[in-house]
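Left out: one protein chain. Kept in place: all the others.
So, chain A:
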Amino acid sequence: MLNWTKCLSSCFKLGKSCEHKNAGFRPNTVRPKLGFWICYNAQSMQAADDLLVKKRIYIQRDYSNGMAVRFQTRFPNELDGKISPEAFAHTISVLNEKYQEAEQMSCSTYCESCMACLTGYLLLMCIDTHYKKVLKSISKYIDDQNNTVYWPKRILIKDPFESGLRSIEIVIFDDN
């Protein structure tokens, strides 16, 4: 499994170019222009910012089961022909499950909160909370999906956390 995703995302946050070299893949400079972290084989793919954005669609929240973070799995018409509805529904439902896991009240999260309270919340400065850990895994999952399923069709999914968990932004590029 390639580990350039993690390196690239941290390089992006620091605003520097990623010089991570992994066997067979030489990542290009981070492209902050589109806000996506694309690390690709320089020989096979063309630069992402040479492509024009054709359309942006936003998958809205599904509030039918309460305040929990869930996104609608309804297949948008703009993706017709590019992605199969099952693959799309699978991606969204996995994301929904991960968000449910993040917000779930379990014994470990309860203990974490209590311990944090007892230490005067200094514990929160030292460790990542459960929610943050799940968010990191969600970010990684989205990157994986982008690189395996969506980018070959010139579609990219943006992490909904950047928009405040309001919607999932899907960018469709021109195929030319």
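Assume a contact is a pair of C-beta atoms (placed from the backbone, for glycine too) under 8 Å apart; a residue touches a chain by one contact, two chains touch by 3 or more; residues count from 1.
In the analysis below, contacts and distances are computed from a predicted model.
Per its UniProt record, the hidden chain corresponds to "Palmitoyltransferase" from the list "Vacuolar protein sorting-associated protein 35", "Vang-like protein", "AP-2 complex subunit alpha" or "Palmitoyltransferase".
Although one chain is not drawn, the whole complex shows that of A:Lys54, A:His90, A:His130 or A:Arg154 it is A:His130 that touches it. Among A:Ile57, A:Val94 or A:Val149, only A:Ile57 touches the chain left out of the display. The set of chain A residues touching the chain not shown comprises 13-17, 29, 32-35, 56-58, 61, 63-67, 102-105, 109-110, 113-114, 117, 120-122, 129-132, 135, 161-167, 169.
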